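Notes for the one structure printed next.
All protein chains of the complex are present and in place, except for one that has been dropped.
Note that the chains are named A, B and C in the order they appear, and that numbering of residues resets to 1 at the start of each chain.
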Amino acid sequence: MSIFINKDTKLVVQGITGRDGSFHTKQAIEYGTNVVAGVTPGKGRQTFEGAVPIFNNVYDAVAKTGANTSVIYVPPMGAADAIMEAVDAGIALVVCITEGVPVLDMTKVYPFVKERGARLVGPNCPGVISPAQAKVGIIPGRICIPGPVGVVSRSGTLTYEVVYQLTRAGIGQTTCVGIGGDPINGTNFIDCLSAFEKDPSTKAVALMGEIGGTDEQEAADFVKNHMTKPVVGFIAGQTAPPGRRMGHAGAIISGSAGTAAEKVEAFKAAGIGVAVRPMDFVELIRAKLH
Amino acid sequence: MSIFINKDTKLVVQGITGRDGSFHTKQAIEYGTNVVAGVTPGKGRQTFEGAVPIFNNVYDAVAKTGANTSVIYVPPMGAADAIMEAVDAGIALVVCITEGVPVLDMTKVYPFVKERGARLVGPNCPGVISPAQAKVGIIPGRICIPGPVGVVSRSGTLTYEVVYQLTRAGIGQTTCVGIGGDPINGTNFIDCLSAFEKDPSTKAVALMGEIGGTDEQEAADFVKNHMTKPVVGFIAGQTAPPGRRMGHAGAIISGSAGTAAEKVEAFKAAGIGVAVRPMDFVELIRAKLH
Amino acid sequence: MNIHEYQAKELLHGFGVPIPNGKIATTPAEAEAIAKEFGVAVMVKAQVHAGGRGKAGGVKFCKTPADAREKATAILGMQIKGLTVEKVLVTVAADIGSEAYVGIIVDRQRKKPVFMVSAAGGIDIEQVAAQTPEKILYLPVDTRYGLRGYEAMRMGFFLYRDVKLAKQAAKIMQQLYSAFMASGCSLAEINPLVATPAGELIAVDGKMVIDDNELDRHAEIEALRDVSSEAASEVDARNCNLTFIKLDGNVGCVVNGAGLAMATMDLVKYYGGEPANFLDIGGSSNPEKVVNALRIITADANVKCILFNIFGGITRTDDVANGIVTATKANPLKVPIVIRLTGTNEEIAMKILTDNGFSASADMDEAVKKAVATAKGGKAA
Partner (left out) sequence: MNIHEYQAKELLHGFGVPIPNGKIATTPAEAEAIAKEFGVAVMVKAQVHAGGRGKAGGVKFCKTPADAREKATAILGMQIKGLTVEKVLVTVAADIGSEAYVGIIVDRQRKKPVFMVSAAGGIDIEQVAAQTPEKILYLPVDTRYGLRGYEAMRMGFFLYRDVKLAKQAAKIMQQLYSAFMASGCSLAEINPLVATPAGELIAVDGKMVIDDNELDRHAEIEALRDVSSEAASEVDARNCNLTFIKLDGNVGCVVNGAGLAMATMDLVKYYGGEPANFLDIGGSSNPEKVVNALRIITADANVKCILFNIFGGITRTDDVANGIVTATKANPLKVPIVIRLTGTNEEIAMKILTDNGFSASADMDEAVKKAVATAKGGKAA
């Protein structure tokens, strides 16, 4: 079992013929993901690598192939449009890898996706992988093995780091989700924690947060009140210099929230194990599993 | 009993100090409607007729008086904004009397109201009256008496005509609703028929339609499939000259639909009694009630 | 409100839609001069607010300036559906590869503006819709989000297989949508949207209808109104905030509310009469409106009896009564009048009328019967 993606995932790749899109599509196919379609306007009726049919738009891709999940590798100015297209075409899970999506675009995308009951992961995220089942996005397949740990993280490469260390220690994963670090993203920690709580295969969760915002504090509240499974957390940025504050407004809206110390406190108060170094996940998770 | 409004209605009047707003507010109060507040920006802290407190906005009116229903008499360019303000402030039923609201404004108002689960009646409508309980809008109170008939109509004065004839014949009404004739309105025939079907006091329904569109045909379908109570209908415009068609697009989108003959056919096919003249409602309804 | 083809195309061009070069002529000599200036074959096109101009002979292809003069001579002054052609558009004749239809209209059912596009453009698009509906793509736009890029591209690819044409078309859809929203339209059409053999798209004909309710916000659009191309009585009525449509009968109807006005006309017919007009004095009333309504109706020599049917809600019946008294004092009526009034301030209204020598009833059926009889030869008080 897993969350969000599995053996039944039928993936359409938006931007399949671009540099990143084509590279990672090959990797996804090699990993065994069921890539059923690609989309590049103007390249309809061609095929990708002689195997995956390309369509001019997501509607056609869904109509012809029954795709249920989409991954987006289009340039930042077109990413919001690509997300909305996928959702409009009936895709239930959209994973947007694109970095640099204007945040004001996302203020419209977010309600659009909610209105239609779809799920968006990202943008500016590494995607989702359910080891030995499917890989949607750019998380390297070889660093993962199947197993009992759910992984959720705001950052990309830090996720790889932790997953890689778990894997080297023989601790596999149900699903790893990179939710992305943009100000407005489609899926947050709580969405993932809630899904892991419901997934019978997941026995423990590893959560990687960062300084800034209050998502980690809210996640801690959720763990305290709604989770029965053990959670181990990490906060990156303990030594980061305070960012330049954004006007008076930035100070007013965030107040004193967002420091690493505050987040670590919230974790401790919620009974979340705290990893001081990324490598600490291994022992902490191992202890929770036994 | 009744639909939409009753003795528990607590009314706020938006545009209470305007010509129409003040005139009809006095009439509503005389009728016994519980008018709890008025809104005119800049006249907050004054009172209307020494009795109804005026607020600068609907939020304040709701917070201070618990208003649950609003009626709108503001000029057409401000009507969309007034509707959204009422709904945003938590008003459950908004009745917009204003005529001349740009239809493109309504393309945003409609989903706004739906999203928040509120009900809009109108715009460009005479409002709602539940005889001897409450009057929200401009339907003259003296032409109504309480009784078993639900009335719903696309037109204003034609509604009065029919209600007046019913009343003169001693046949009273549970609620009369003028839904308005604008291209996009908040409440349609089906919404009202469905409410009348559920209202135990309503024993029969009088429905007044017009040429144009397909609302009456859809209402007929609803009556056929979902109503147990008898319905009598009328279509105005049997002799009206065909309107000037609106480009090719108008012809394409409406096809041949919308003629009086077609609507009358739909009524007959659904078992709806057809009044040829407005006065025919009296005998047809009387027969259904016995 | 209707605007002319040339005005619609200029508006669209302001949003970036490519259109052929063109100028307006009001005389054959002007048409010739414009054709000479362009130095290529032109179209001479009647500018009137009526469909079917082409079939009526109001649109002609001209190879030479002399030809343009000749065709303009024929078209200027021509009557199309009762309207006199006072202006022609002289415009460069496009090289036509293919013709598509693009329209956008506010749809009651979907409660949204809906695009309709078809690769089978031209004047027979309604037939396409009726006989081969699969050749039309309907695309509703959620105005909260605007027309999204992928929707525009979807229409582009529905019209053209070639990606360059599809992208050009998508851009034109965005421009058309912007023009539609910014101008407060209820309809905007490009028909035909021509693809030239060189692979360029160009809007060869354009039509826009503006929502009258938007005009208060769009003085620049209101300024495009061409009253010379509308019936004088309708212009007069609109200036007085009345909705008026002239018909062929002899019972002049003054009613408040469109539904009741139609029901009144239906009842006139039911009792064997013929309505002379549709006239709705609308909601919020004042005596002035009634004075204007009487002036407009009595200008029609066919009218043998005037029927007022007023049911007061937001309209106050005393305003109507005062209007009748004022108007008839200034210009005594030459035809009999039958008055039916009930509703808001009915008692005051009845007193005003009685004090001034009018009789009035509160019963619609009775009043209509009486008006029909009067028009046929009887006489009202």
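The rule is simple: contacts are C-beta pairs under 8 Å (C-beta built on N, C-alpha and C of every residue); 3 or more make two chains touch, one makes a residue touch a chain.
Keep in mind that this is a model prediction, so the values were computed, not measured.
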Omitted chain - touching chains that are shown: A, B, C
Full-complex contact with the absent chain, from B:12, B:29, B:62 or B:84: B:84
Option from A:17, A:46, A:201 or A:214 whose C-beta touches the chain left out: A:214
Residues from chain C at the interface with the omitted partner, ascending: 144-145
Residues in chain B touching the chain absent from view: 41-42, 44, 56-59, 78, 81-82, 84-85, 88, 108, 112
For chain A, the residues touching the chain missing from this view: 19-20, 24, 76-77, 97, 99-104, 106-108, 110-111, 126, 138-140, 143, 153-161, 164, 181, 183-184, 208, 210-211, 213-215, 234, 236-241, 245-253, 255, 276-279
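The rule is short, and it goes like this: only the chains that are shown with their structure count from here on.
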Touching both chain A and chain C (chains): none
Separation of chain A from chain C, taking each centre as the mean of its C-alpha atoms, in whole Å: 54
CA centroid of chain A to CA centroid of chain B, Å: 49
